[in-house]
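Dumping the structure here so I can ask a few things about it.
What follows is part of the complex, with its chains left where they were.
All chains are identified by letter, namely A and B, in their written order; residue positions are counted from 1 within each chain.
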Amino acid sequence: MKAATTTTTVTPGERYAFVDLTDDLRRAIKDSGVTDGAAIAYCAHTTCGLVINEWEDGAMNDFRARIASLVPEDIYYAHDDLELRTQNLAESHERANGHSHVKAMLLSATSHAIPVAAGEPLLGRWQRLLLIELDEPKDRDVIFHVFGA
Amino acid sequence: MKAATTTTTVTPGERYAFVDLTDDLRRAIKDSGVTDGAAIAYCAHTTCGLVINEWEDGAMNDFRARIASLVPEDIYYAHDDLELRTQNLAESHERANGHSHVKAMLLSATSHAIPVAAGEPLLGRWQRLLLIELDEPKDRDVIFHVFGA
């Protein structure tokens, strides 16, 4: 039984950017020495998420358009109402990111568990592990925990 | 290699209530004796879910408003059409909760996998493990499975 936990930090280039973490996942598996087991990918944030899908500009643009339509930026968010709000008023919260929290909760894409065999994640042909930034871009930590034999 | 499975039962106070389970998660990890590994949080129900996000009243209200808008309560649900329905007609189904099932499927937030290090879950600064009730409140079982060294 082997196990290893590593953190990858990425900085998305802009709001709604996708960042491809598939190579980071593969490296975490290689470095762990695990050949057969599973890998957990965990996003340590509340305004971005991890999705497993295709890296194709059109599909990513389609998703951006749809999530922006389902959770618009230009409606009222109580999270951004500083006359009302009393909790967690920290330095990192000056920006209006209520819509980002709602998008992240709707996706509910904080963690994934991916089987590993022969030292490789068992991703399907078109699958890539992607971080999607739902807020203003900043440093984002993704934690990999790999375990098995 | 250690592993432990425990169940926490909570009773949300009302429909759409959030219940903070972060302390329960921490306790399950402590009680397991695992210092380095991972924890699975599993919601054993079809009309509630687990999300990892911030405990801030505004953000939680924003989410409630949005999910209620995306999956309205006041439209037709075949699940609630007792003239049509033939399956799973059990005592627990007298209430009209078709909208709750659709919300739960849309979130698809039944399980999370969270890395553990030094006896603590590797939650980000603002992350809390939250159960969201999408139906009339009732007892809800959340199962923690913690494994590692």
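Keep in mind that, in the parts below, a contact is a pair of C-beta atoms (placed from the backbone, for glycine too) under 8 Å apart; a residue touches a chain by one contact, two chains touch by 3 or more.
These figures come from a predicted structure and were not determined experimentally.
Novice: List the number of copies present in the full complex, noting that all chains share one sequence and 2 are shown.
Specialist: 3
In the analysis below, only the chains that are shown with their structure count from here on.
Novice: I'd like the Å distance between the centres of chain A and chain B, where a centre is the mean of that chain's Cα atoms.
Specialist: 19
Novice: Quick one: which bits of chain A touch chain B in the complex? Just the residue numbers, please.
Specialist: Residues 1, 3, 5, 40, 42-46, 70-71, 77-81, 84-88, 92, 98-99, 101-102, 104-106, 108, 110-113, 141, 143-145, 147.
Novice: If we count contacts the way the header does, which residues on chain B are in touch with chain A in the complex?
Specialist: That would be residues 1, 36-38, 49, 51-59, 61-63, 66-67, 70, 106-109, 112-115, 117, 122-127, 147-149 of chain B.
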